[in-house]
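To start, I am sharing the structure in question, which I have written as structure tokens.
Of the protein chains in this complex, all but one are displayed in their positions.
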Amino acid sequence: MTAAVRALVKQNFYQDSVALMRLASEVKKLPGVQEAAAMMGTAANKIIMAEAGLETPDIGSAQPNDLVLAVRAADAAAAQAGLAKAEELLAARHTAGATAGAFRPRTLETAVKNLPGANLALISVPGEYAEAEAAKALRLGLHVLLFSDNVPADAERRLKDLAISRDLLMMGPDCGTALIGGVPLAFANVVPRGAVGIVSASGTGLQQVSCILAAAGEGVSHGIGVGGRDLSEAIDGRMTLHALRALGADPATEVLVLISKPPSPAVAGKVFQALAAAKKPAVVCFLGLAATDRPKGNKRLLFADTLEDAALAAVALRRGFPFEPRPFANDIEEVEVLAAGQAHRLRDHQIAVRGIFAGGTLAHEALLILGELAGPVASNLKRHDLTPGAAEGHAVWDLGADEFTRGRPHPMIDGTLRREFLKREGNDPSVAVVLFDVVLGHGAHSDPAGDILPGIEAARSAAERRGRRLIFVASICGTAKDPQGYLKQRETLDEAGVLLMPSNAQAVRLAALIATRGAAMRRLRAAT
Amino acid sequence: MSVSDLLATEPKVVNVGLEGFAETLEGMGVSVVHVDWRPPAGGDARLAGLLAKLAALDQSQ
Partner (left out) sequence: MTLHFTAVTASRPALHILRNAGGHAGEIHSAYRRTINLRFPGDHLVCLHGGRDLVAPFGIALGRDFDSPAFERIAPGVRVVPADGTLRIPEAAVEVAIGRAAVWEPEARPRPLGSDAAARHAEILEAVLLQHDNPDGLAGLVDGADATPLLRRARPCAERLQQALARRDISGVLAAAEPLMGLGPGLTPSGDDFLAGLMGTALLAEPPAGPLLRAVGPQLLRLAETRTTLLSRAFLAHALEGVLAPPLDALAATMLDGADRPALARAARAACTLGHTSGMDTVTGMVFALRALAQAAP
């Protein structure tokens, strides 16, 4: 069917360019319409129109001061309808409003002009453009959540200095999670509002702590991400200090929680000062900080070795009872029995725990706990060039690390790489326990448990074909209100025979207990 | 608005980059505008650097 072209020439007629362009795009949306134009009838424009397949005798005789409306469509009826629409739009006497469908500004500036009260920019552009965009946002008076990574330290410093000079938050770079005013931003869980204010250099750290708070019946006032590098010497804790001051002054926040890897000593001092100045009870979780490095003498400052403990310590502070960390929510004897039962199913040479994580901080926590309880652990967190399959003995993989996410979606969004790793472990005769995390919340896969399931089943069958049983231990980082449906996720994993623990820390401990045939229990008891 | 003001109110978000974030926020009833972002200067690093400097100059007035 040959296309039909219809045109209308209005002499000495014009409407402003924006209106004409809107007109043309509206007409193009009509069924059957292939091309539409609204232009002055100059020779040059006629050439352009001809190239777009818009040519009629009327167009040919149009003069430069005439307006040409032209439509090309699949058939005559559609073309005529398009032209009629064009005339209708032309006749409309009111000016085009800003609500012609979804408004898509092309720059931050325009966006801000069109969203009165805009106060936060969520920026996830490629790293090389991140500084410019974030700086723009800050100068426009917006707080920033900088999701982008691959932003150099000097750029981070400049951005944070700029933010602080304007009393703004610059969360990031590489900040995956924040909770501001009860709104989950980027990857975050649906967490009830409450009195615990969190400052975190880690995305999944913030997620784990807030989820456990929710499970305990507490809530979060605000969860401010500061980016993984904030407490390093290079950045000197700028944003952490700024955030702590803000939460210190925030009437909705009664207890503070700070999560990070251990800061450099110079920064640590400033942080402890800031916490003292905030005059609110606080919990510090510097994952990997040796007990001997903790400052003493501040009764309102509690130290937590794990993310779960950080949450539970905050709960204790809120409720006014002393915090006593325990290795398991259940009675330790019960867990021992469970572990022994599982261990019984293993062959003697099955001794290794293999952790396959989507959440970086959960992997880090696993690395620390496993290392304490079960001996040396290999990890790409320690050696970025660790080849999958090259690990002997215990290993922990952070599949969200840079080396695995180049050109690939993050494991929280897509389970393909995790399934591959799971299958590989199934083929490894030395593996006893496979350990993993399931992270829910906005931004994550719509069904992470279902997504990883085929990997679990493939690993299990691979092992069984060779006469081995594999044990799967996991934890779900999520809340009852998360979009994925917490209960459904749990069900899926239960039915697959995965042992589910209430937290990452407990899952790691159970895995260690099983793989060491209970030997880890000595160390566990010693720690409590 | 200052940090304390932000913490006392609700976020009104300008989303630059991954569209999914804006969709999620919209679904939650949060005020959000998505910026149809393209690399500035058509990907030309020299010009992009210039743009950034210009922006810095301009807004420090």
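By written order: A and B. Residues from 1 in each chain.
The working rule: a contact is a pair of C-beta atoms (placed from the backbone, for glycine too) under 8 Å apart; a residue touches a chain by one contact, two chains touch by 3 or more.
Please read all numbers here as calculations on a predicted model, not as lab measurements.
Peer 1: Could you pull out which residues of chain B are in touch with the chain that's been left out?
Peer 2: Residues in contact with the chain left out: 38, 40-42, 44, 47, 50-51, 54-55, 57-58, 61.
Peer 1: On chain A, what residues meet the omitted chain?
Peer 2: Missing-chain contacts on chain A: residues 11-18, 20-21, 38-40, 42-45, 47-48, 51-52, 64-65, 93, 106-107.
One rule holds for everything that comes next: only the chains that are shown with their structure count from here on.
Peer 1: Could you grab the centroid distance between chain A and chain B? Build each centroid from C-alpha atoms only and quote it in angstrom.
Peer 2: 17
Peer 1: Chain B touches which residues of chain A in the complex?
Peer 2: For this pair, the touching residues of chain A are 103-108, 110-112, 114-115, 117-126, 128-129, 131-133, 135-137, 139-143, 147-148, 167-169, 180-186, 221-222, 242-243, 246-247, 249-250, 252, 442-443.
Peer 1: Please name which positions on chain B make contact with chain A in the complex.
Peer 2: Per the touch definition, chain B meets chain A at residues 1-18, 20-22, 24-25, 28, 30-40, 45, 48, 51-52, 55-56, 59-60.
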